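One structure, as structure tokens, below. Some questions next.
Shown here: the complex without one of its protein chains, the others still in place.
And then chain A:
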Amino acid sequence: MLTGSEDVNLLLTKSPVDMVNTPLTKITKVLTDARSIRIKGRSFLAVVLSPDLPLDEWLVRLDDLAARSAGFFLGRPVVLDVTDLDIDRAQLTDLIAGLVQRNVSIMGIEGARPSMLSPGMPPILKGGRPVADFEQPSTEPSAAQPAPQPKSASAETRAPMQSIVIHEPVRSGQSVIFPEGDVTVVGSVASGAEIIAGGSVHIYGALRGRVMAGSVGNASARIFCRKLEAELLAIDGIYQMAEDMAPSLRGQPVQLWLEGDVMMAETIS
């Protein structure tokens, strides 16, 4: 579960960005060989960007997010979801160019009408599933957009929450990714490190990096830390950057939770 940053491939954040599990197919081409062609399916977690109109305003918000969280999209697979987005081919071309300019590389487009597409654009992706095993709360703004697939029956098959405990500091550049449940760190989380948990996150040390709790759509997840110096905090995609946090909380033992779309915090002792 502890990996170098090169392995990081998932992130969940505020409403315009959510995740699907995108099956990719890898094909190795063999020409006149008698051996059969090996085709493998593989799942990757991708960040999904769902722009809204007007696009220039959306791009400004994206810039804001990227500026406040350097390297946000770096090396992460990104899917562009244009379902229900009323734009034409020229606008889509501009949008893709605008994203490329921001070093966001799009690995696929979801929900595009054929008339919007032209050769050279990233491929069309279908059948993405939200990674959430959870019902998304209706207060979640992105719930207004149709999810790529119905998530019925997931409630019954939901696996019991699990938890992991990490007994050493999480160092800069390391990611702990645990969509299955809670993460507890007995030690500090460094600036430049991140914890992404499906459930709650408990840090028995200083939290200087990023924590994303409830990352698969769990609004009841919480974040606890002994010393708050975080760069970014997110619960179920609602995030706060360092500068959004009340100065009185800095350096304090703090717990954070969601009330509706608002992140709440209080010191604990």
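The rule we apply is simple: contacts are C-beta pairs under 8 Å (C-beta built on N, C-alpha and C of every residue); 3 or more make two chains touch, one makes a residue touch a chain; residues count from 1.
In the analysis below, contacts and distances are computed from a predicted model.
Colleague: What does the UniProt entry say the missing chain is called, choosing from "Xanthine dehydrogenase family protein subunit M", "ABC transporter", "Transketolase C-terminal domain-containing protein" or "Septum site-determining protein MinD"?
Modeller: For the chain not displayed, UniProt's protein name is "Septum site-determining protein MinD".
Colleague: Using the document's definition of touch, tell me which of A:50, A:188 or A:218 contacts the absent chain.
Modeller: A:188
Colleague: What is the set of chain A residues that contact the non-displayed chain in the whole complex?
Modeller: Interface residues of chain A facing the absent chain: 2, 4, 168-169, 171-174, 187-188, 190-193, 206, 208.
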